[in-house]
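One protein chain is absent from this view; the other protein chains keep their places.
Chains here go by letter, A and B, matching the order in which they are written, and residues are numbered from 1 within each.
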Amino acid sequence: MIRYLIRRIIWAFALFIVVTLISFVLFFLIPADPAKEACGKACTAPQVARVAHYLGTDRPVYTQYGKFLGRLAPISFSGGFHLKSPNLGRSFVNRRDVNTVVGQAAPETASLVFGGMVLWMLFAIPIGILSALRPRSLLDRASMTGVLIGVSAHPVWIGLILIYVFAYTFHLFPLGGYANFFGGSLTQAGGPIEWAKHLVLPWMTFAFLYTAIYVRMIRSNVMETINEDYVRTARAKGAPESRVMRSHILRNALLPIVTMLGMDVAAALGGAIFTETVFGLNGLGYTSIQSLQQYDSPTVMGIIVFATTAIIVMNLLVDLLYAWVDPRIRLT
Amino acid sequence: MRKRLWLTAPLSLIAVSALAALLAVTASAKPSAANAGGTLNLASAGADVDYSDPALAYGVLSWGIEYETCANLVSYPDKTGAAGSELVPDAAAGMPVISNGGKTYTFTIRPGIRYSDGATLKASDFVYAINRDANPAMQSPVVQFIGDIVGLNDVVNKKAKTVKGVTAKGNKLTIQLTQPDGALLSKLAMPFFCAVEPSKTPINPQGVLTLPGAGPYYIASRTAGKQLVLKKNPYYKGNRPARSSTIVFTMNTNQEATFLAIKSGQYGLDPNGLDDPNAAQGLAQQYGINKSRFFVNSLVETDYLALNTSRPAYASLAKRKAANYAIDRPALLRARGYLGGVRTTTLLPKALSGGYWGAKIFPIKGADPAKAKSFDPNCGDVTVWGGNTTFAQTQEGIVRYNLSQMGCKPTVRQFGGFAIYTAAGVKGADFDMMFTGWNQDYADPIDFYGVLLDGRNIHASNNNNYSYLNSAELNKRIDQANVLTGAARLKAFGKLDVWTATQLAPFVAIDNRNYRQFLAPNVAGYVFQPAFASVDLGALYVK
Partner (left out) sequence: MSLQEHHDVAPLGAAVAEAGLEADLAAQDDPLAVAPRGYWEQVWRRFKRDKVAIGGGITVILLFLLSFVGAPLFSWWLGHGPSRDFLGGGVTPGGLPLGPWSHFKDVPYQGATGDFPTVFFPLGSDGAQGRDEFLRLLYGGQASLEVAVGAMAISIVLGIVIGAIAGYYGGWIDLIVSRLTELVQAFPIVLFIIALAAVAGPELSNITLGFLGQGVFTIIVALSVFSWFYPARIVRAQILSLREKEFVEAARMVGASDARIIRSHLVPHLVGPMIVLATIVVGQNVLAEAGLSFLGVGVVDPTSSWGSLLEQATSFFLEVPWLMIWPGLMVLITTLAFNLLGDGLRDAFDPRSAR
């Protein structure tokens, strides 16, 4: 177990290095000069060169990447070995610490993703189970039709229609934006209710696709499990139906769902881009798109680092959790 | 049957709680109204100020704020139109004494000006501000404008610690130049030259978030990306308006939501301008123009197509004239929405043209492909560079159509963001025509002609002269106009502008953009400040 753990962690590190390196080189190849933009529009060539040196963009890519890793590493050797906090650098556009930018955007994305997850699981679990227990029933047919529409409609389109109908026409919800969960600002009311009110439509948009995917998955998992030998055995031994359901069918059918959920959430933390863009939520996805348009590579890299870490850590956790819960899995 | 029973329990629970949540959510607080009692709530859709530090701020939104919080040596009055574009003394008691053949400027600082923390403004604060601007650690964008101040570049290049040419003695401030600069006063009105209190504004490459101001307001708090608050400077004794006691900017709001929130009075306005350009016509019909809630003012800005004179497609004057006849200016302008700007055929905006603006050198009602063809009967391949936004693509489509109408074979290449300027700034870049525009940094025609068309500034890369025009005759005329000051200066440049458009035609001028503004029903006192291209924040108030 320990050996497996160590190997997985080393591998996770290697993945992290390769992903960030590839991303870094990609941004290095951008044909736009951030120094020109930072210098000012009337700058002459020598002035731009000076700003490029200040930003560090005049150095070769390996130097820049090395500096990037050096800032990011939690340890430092300059002035003796010591611990430090990881630093993602500064934005080219407004010199803000990328740590702060990511820290400000992450709660909005997390609110969207975790709230959306609760919403889609609330719908997907009962619908998935019920339609598996009653295949070809009216509920099953309706939910399968819903699933097909769910995986076929574009989230952007769903979002736009929801805004037009529920926010613009009927004024039930705000058109977009975000309200803080804890306390408001001078101009905007905050608190849980405002927060939820701003997020209802984004949650619905975000959950639309995933509800469909999870209904289908839960349904097929439950249907598979029902026919397993151990379920039949349990029934034959005269176990009460509710117990068979709970400890044999659901336990085994929903376990893989939990692992998938972990990975979907991890992926979404870096990529709820469409929902965020449509609703003007300044989360990680929307921020990365805006920064990409301004060629603000430190900020985009910061978000990539955050998202990659989320994915790798979540994968690791899910694997370990799964191995712990299900002893049949060999740790290789 | 029991399995169904226990499954229905969570289902109904979910249904009930979802319904309850929905009810709770819809029944909760109505949108908060703009606070009465002197607080003005503004929203900035999709944008924050770049910096709140005057040494670094370099954007229209941030300059509008600096204008309210700064005491400069000279500044512009809180007035609209021509009156708002005329320099007046601000922290200086009067206009400077210019000596030494235009190379020495001596200002006398008005006594009794105080910062919002009670400290008195001193002449040495300006010395500190300029030294701070030049400090290599600050990397201020101002250095592109004021290389002519004696010793400034030495500080920028780390050869000296202080700027030798800026000194203070008592209430006298002296600025020395290496060569005369007719635009120096306009430059000094930029917020980079805002007086700052040395003890409260340290050298900080990220810029300070809040600082005491000697203007009618000061920046009381700022959460980057979220909010900025202006408060009235309690020690301000000048005559500039400060009608609201507090001005709150909510940053990075959603665009459509902001438009509707202004409509309903939740926010006073968006200082970036009208959030839904497509609504302009409806607003004009409903509220009239410059009457109650919908305002339109011309910006000191020109959108144009640069014609690359260094490549065969536009090497000859006849071909460049042909392009000027072929382009459909009203259609290009319409892409900006109703009242998006005014058509023009010259480079200088009205405010800088000394009365020469409005010369209809080329057709402004629409394209004239027949006339274009008569100038250039065998037009060949034309490479057009432009942006990749929806708006840019619309304009590129129009130009593509116009050029093919006169027989050219246009190809459009699209760039994201500012990549186009990096690419086109390299001498020898293979474009023939390029979408670009220029708005003033400081209110002087040399900020257009010196930067955009003076051929002596062409380098290997990072050029702004996208026409790559180096005309000895034009350079000579620029120099002649540049030594003049005041009204004569504008007149000379206006004349030069008409001459350039007629005799050289290195550009296809399209329009001067408008600043359209939509006000909440409960807000009044709208004044557009033309030199800062911004709504005058101090004049606004909640009714």
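The criterion applied here is as follows: a contact is a pair of C-beta atoms (placed from the backbone, for glycine too) under 8 Å apart; a residue touches a chain by one contact, two chains touch by 3 or more.
Since the structure is predicted, the reported quantities are computational estimates derived from the model, not experimental observations.
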Item checked: Which residue of A:89, A:155, A:177 or A:202 touches the chain not shown here -> A:155
Check: For the chain left off this view, which of B:330, B:437 or B:455 is in contact with it?
Finding: B:330
Checklist line | Candidates B:157, B:199, B:316 or B:389 - the one touching the absent chain | finding: B:389
Note to self: Counting contacts across the full complex, list the positions on subunit A that touch the omitted chain.
What the structure shows: 11, 15-16, 18-19, 23, 26-27, 29-31, 135-136, 144, 148-149, 151-157, 160-161, 163-164, 168, 209, 212-213, 216-217, 220-221, 223-224, 256, 259-260, 263-264, 267-268, 270-274, 277, 285, 288-289, 292-293, 300, 303-304, 307-308, 311-312, 315, 318-319, 322, 329, 332
Item checked: Positions on subunit B where the hidden chain makes contact -> 256, 259, 276-282, 328, 330-331, 334-338, 340, 365-367, 388-391, 393-394, 396-398, 400-401, 412-416, 419
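By definition in this document, only the chains that are shown with their structure count from here on.
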Next item on the list: Give, as an integer number of Å, the spacing between the C-alpha centres of subunit B and subunit A.
Entry: 37
Note to self: Under the definition above, what is the set of subunit B residues touching subunit A in their complex?
What the structure shows: 2-4, 6-7, 10-11, 14, 18, 21-22, 24-26, 28-29, 32, 39, 41, 43, 46, 48, 50-51, 56, 58, 139, 141, 143-145, 156-157, 205-207, 224-227, 229, 248, 250, 252-257, 260, 267, 415-419, 421-423, 425, 438, 441, 447, 451, 457, 459-462, 464
Note to self: Please output the residues of subunit A touching subunit B within their complex, sorted ascending.
What the structure shows: 30-33, 36-45, 47-48, 50-51, 54, 90, 93-97, 100-101, 104, 122-123, 125-126, 129-130, 133, 163, 168, 172-177, 185-189, 193-194, 196-197, 200, 240-242, 245, 279-280, 282, 293-295
